[in-house]
Structures are given as structure tokens and as C-alpha cells.
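This report refers to the structure that appears directly beneath it.
Removed: one protein chain of the complex. Kept in place: all other protein chains.
Coming up: chain A.
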């Protein structure tokens, strides 16, 4: 059993107006040293795969087909084996 932790974020070239609004709110809270905010999505996916390689292949396919839109988003992930329960 493997746990994949997946982060999907906008490409740097994409303007993210939500993140801009969040940054402005931080400035209103007087966190003046905040210079940039990026917002993304985080997924925890448990996969019952035979090997770590196999789990990674599935996660990559899931990201390409569903979780990320390649026009504007990129993703990164880590896969770790879960201790047997």
C-alpha cells in the first residue's frame, strides 16, 4: 500500500487572481514582508499497488488525465510506502 502526496500548482506564467487577493489580505494584516503567494491543490491518494514504481506510474497518469490541466498547471508528487496495518 502506498500513499501519494500530490501538489498541483499554476505554472509561473499564469496569473492567479485568488493568490493575489490572499497576498493583499496578508499585507492588510501587516505582514509586509510577504512578497509572493502561490495557491495550489493538495491531494493524498492511497494506492494498493504491488510496487512503488507501479504506484508512481498510476499517480502520474492520474495527474495527466485528471488532477492537473497541462495548459496552466504543473504537478509534483511523493510516493511513500505505508506500514502494514
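Quick note on the criterion: a residue touches a chain if its C-beta (ideal position, glycine included) is under 8 Å from a C-beta of that chain, and two chains touch if they have at least 3 such contacts; residues count from 1.
Convention: contacts and distances are computed from a predicted model.
Asks: Any idea which of "Glutamyl-tRNA(Gln) amidotransferase subunit A", "Cytochrome C oxidase subunit IV", "Xanthine dehydrogenase molybdenum binding subunit apoprotein" or "Phosphoribosylformylglycinamidine synthase subunit PurQ" UniProt assigns to the chain that's been left out?
Replies: "Phosphoribosylformylglycinamidine synthase subunit PurQ"
Asks: Among A:1, A:21, A:61 or A:82, choose the residue that contacts the chain missing from this document, as touch is defined above.
Replies: Candidates A:1, A:21, A:61 or A:82; residue touching the omitted chain: A:21.
Asks: Given the full complex, what residues of chain A touch the hidden partner chain?
Replies: 14-18, 21, 41, 66-67, 69, 71-72
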